[in-house]
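Sharing a structure with you now.
Some chains have been omitted; the remaining ones sit where they do in the full complex.
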Amino acid sequence: MDPITIVGIVGGILVCMIAAVWEGGNLLHLMEPSAFFLIVGGTTGATLASFPLSQIKEVMACTKWAFRKQPYELSTIVEVFVELATLVRREGLLMLENHPVKIDHPLLKRGLQLMVDGTDPNTLKEMLATQIATAEHDLRIGSSIWQTAGGFSPTIGIIGTVMGLVHVLGNLSNPDDLGPAISVAFMATLYGIAVANIFCLPISKKIASVAKVDAQVGELVVEGITSIQMGENPRIIEEKLLSYLDEHHATMMRARRAAGKDKK
Amino acid sequence: MDPITIVGIVGGILVCMIAAVWEGGNLLHLMEPSAFFLIVGGTTGATLASFPLSQIKEVMACTKWAFRKQPYELSTIVEVFVELATLVRREGLLMLENHPVKIDHPLLKRGLQLMVDGTDPNTLKEMLATQIATAEHDLRIGSSIWQTAGGFSPTIGIIGTVMGLVHVLGNLSNPDDLGPAISVAFMATLYGIAVANIFCLPISKKIASVAKVDAQVGELVVEGITSIQMGENPRIIEEKLLSYLDEHHATMMRARRAAGKDKK
Amino acid sequence: MDPITIVGIVGGILVCMIAAVWEGGNLLHLMEPSAFFLIVGGTTGATLASFPLSQIKEVMACTKWAFRKQPYELSTIVEVFVELATLVRREGLLMLENHPVKIDHPLLKRGLQLMVDGTDPNTLKEMLATQIATAEHDLRIGSSIWQTAGGFSPTIGIIGTVMGLVHVLGNLSNPDDLGPAISVAFMATLYGIAVANIFCLPISKKIASVAKVDAQVGELVVEGITSIQMGENPRIIEEKLLSYLDEHHATMMRARRAAGKDKK
Amino acid sequence: MDPITIVGIVGGILVCMIAAVWEGGNLLHLMEPSAFFLIVGGTTGATLASFPLSQIKEVMACTKWAFRKQPYELSTIVEVFVELATLVRREGLLMLENHPVKIDHPLLKRGLQLMVDGTDPNTLKEMLATQIATAEHDLRIGSSIWQTAGGFSPTIGIIGTVMGLVHVLGNLSNPDDLGPAISVAFMATLYGIAVANIFCLPISKKIASVAKVDAQVGELVVEGITSIQMGENPRIIEEKLLSYLDEHHATMMRARRAAGKDKK
């Protein structure tokens, strides 16, 4: 699993707690179950109302996917394609049927299978493009559910604080209670902002980032499969795919290839 | 009907009330008819002024549509298309005229009818694409009317609160009334934010989500109809349409097909 | 004239006044000429500075256009096209020269004229598309001028309030005047928000909505004219244009046509 | 020079001053050099840090351009093209070499020169399109520099006010100074909002508006030059270019032309 999101969220909560204690505060005073109930309940209600049931059901699967460890590097996929292209040139497309692929990428597998089945190049390209778009679309919905929650949470917090202030201001008879009562009212705002910024919005952004990365990897895979099907030169395919890598990695791979050739 | 929006809205309101009572507040103090009148009246006025009469008239129909239960799953539509494609291959296009379609999808029906009428493939595709765009456009207008209302509502609330504060500050002679008077002034802000976040914005987002889902289903239907008209292989059509499903459902359908073949 | 914008704006102002009186306020206390002068003057200044003179000159014409009553329904235009297509098929394009068109739509008129003049189909389509884009562009500028005003107005209000508070806070010698003085300072914020939300922003949104509707009607007109010029079947033209109507209206028109045929 | 931006900015500042005096304020109390230094310095620093040096260098040239008087009307350019097209039809393209063009539009001049040089139509069109895109791009950068400044200015103002409040709240020993000290702290917010809304944002919007107008004019010029190169009929060229004018101006020009023909 990609640990950075957990580290970031837990770290953010710890930092807030340490800062509160550092300034002489008492963490127990920051526990206010009614405010917590309001934020979580109200945000959940407003978010549920904003999406069809079918999309709400998918949100956990989608979130889990965003937390996975990226299982392969772009450069590994490029290497796999160069190897496949070399084999196909030598032994023909049908060789792929019994050749185990090193990496477990569903789009790559489906593409190779369709190629072996003799699918027409344009149809194949269109199918894979649709599949990439569907996957990106589903992740974007997951991201936007969390973003919606992160948008409602602070305003629900303001609702809680205003309700608290209305309550306080309507009962000014006992001025000694004024401070603590206002303090309790502000807890709703505090929770609303914290839940949004330390929890919902980072998760939303993480899913959106993963969606973009997956789409980019998918584009590379489609380019690679189309090129193999066209029977292009492995050397050209490699150059094509290296364009999807950043300069640092592309230079490294070219250097490695040059070194490999020298050895031979 | 898709119950989740009702559940979310009612749940959100209940959560706010429970939290208010939990903190020792009196729900009656949160009833302020003048503030409620201001928010609902002012928001309605500003929203009516923002759209042509013809669009305002459509908003309720459009909202009702967003609340409907999604009547069919993507996988059911794919199955229908595979079955139709098999029949058409065997018996020709005219067979469709007397064949009852399992699902009641207006775009699908119109597409099949146009196909039977012998409409030119490009014209047919263009007509269906226009119809999808029109439907999405109409839903988006409904969504943006509710979003506009949700944007005006909190600012009308601030107008109410500032008017209340101006009234209070101009009459400081009786300091005992100060607290309750300010409390009443804040009710407008409370209602403005609550109406926007628990009512208007969730409905707006729900309609927009439904618009996106409908457009995606429509794309699948157009792809399916075009492929049948082209006389493509049912197996290829299925693979094409499966690209519109998420991986989980696509894998399930492929497994079911494989199982079906084994039985034979 | 489309009365809904006037109704919405006047209604919004009335609602605010009624709510103010309801809460025991005095409407006279809400009249503050200096704050009104600041909001209107400052907003006008900042808005004038934001656009070229030529665009400022057009803003009133553009606003008046948005307030007009929509002069024809989409279904009427579809009927006109079906009738024209039938006539042209029977009597040839030149018949159009002496045939009065039922509806007064400038784009439609120009398109028919160009058709009679024997303009090349591609050139004709391009000309009409450019004209639609120009009209939409001009309306969007009008909308964005009002939106800019609606954006500046509340911040000018805050400038007024801060100036008032600075004045008040610098003269704390007489505490009795404090309340009314702060109250006056807040009037600028009140006016700033009210002018934006009850006046400028609704007008801006109305113009933008009208721009979208006009562009959609224009698209239908271009589709219709191109189809007539191609000499297409009136039945096909009708089906094509019905794709631009929502399902409800399209079904109604198909039913009416079917009824018409039965009578014959 | 287009005087409206200067009028708007100076007018906005005057309106603020008059309103301040009207409410009994003293303009001298609104002069706070330290706050002014903070806003101008801090905004400049943050804005400089946001752009490459090369773009910062261009901002003044770009601003001056936005303040120029629009040197020609769209209808004048259309007339020039009709005249040129008539001449070219009669005397051939080379005639353009010695023919002085009435209006001084760099894109028009370059286009005519390239046409005389015998540039290939596609290459010519591409060159002019690139030049329009470059010019629009440069103006947009200028606009976004001012917009960035207008975004930083109010937040720098809040920084100043919070710093002032921290200072005040840390020294509550002398309550008489409290009011004036808070008043001084608020000056930073006042300046921050005023600089953004009366100065930076209007200039940014003005430049963006001019960029849009220039791009639209450029489109018309490219259309005109391409049509002349194709040797199209002057009457068709006029109709084509009139599509870029709003209906009012287009109708006027058509009327004038009809009148001209009658005289002959």
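The first chain written gets the first letter, and so on, giving A, B, C and D; residue counts start at 1 in each chain.
What we mean here is this: contacts are C-beta pairs under 8 Å (C-beta built on N, C-alpha and C of every residue); 3 or more make two chains touch, one makes a residue touch a chain.
A quick note: this is a predicted structure, and the numbers were derived from the prediction, not measured.
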{"item": "Complete complex - number of sequence copies, 4 represented", "value": "5"}
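Rule of thumb we're sticking to: only the chains that are shown with their structure count from here on.
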{"item": "Length of the shortest touching-chain route, chain A through to chain C", "value": "2"}
Components of the interchain contact network lacking chain C: A, B | D
{"item": "Interface composition of copies chain B and chain C: same or different, split at half", "value": "different"}
{"item": "Rotation, 0 to 180 degrees and nearest 5, that superposes chain B on copy chain D via CA atoms", "value": "145"}
{"item": "Whole-Å gap separating chain A and chain B, where each centre is the average of the chain's CA atoms", "value": "25"}
{"item": "Residue numbers of chain B (touch at least two other chains)", "value": "none"}
{"item": "Topology of the chain contact graph, where touching chains are joined (line, ring, star, complete, other)", "value": "line"}
{"item": "Every chain pair in contact, whichever chains are involved", "value": "A-B, B-C, C-D"}
{"item": "Chain C partner contacts - residues on chain D that touch it in the complex", "value": "2-13, 15-16, 18-20, 22-26, 29-30, 70, 176, 178-180, 182-183, 186-187, 189-190, 193-194, 196-198, 201-203, 205-206, 209-210, 213, 216, 236, 239-240, 243-248"}
{"item": "Chain B residues touching chain C - in the complex, by the definition given at the top", "value": "34-35, 37-38, 41-42, 44-56, 58, 61, 106, 114, 119, 123, 126-128, 130-131, 134-135, 137-138, 141, 148, 152, 155-156, 158-160, 162-172, 184, 188"}
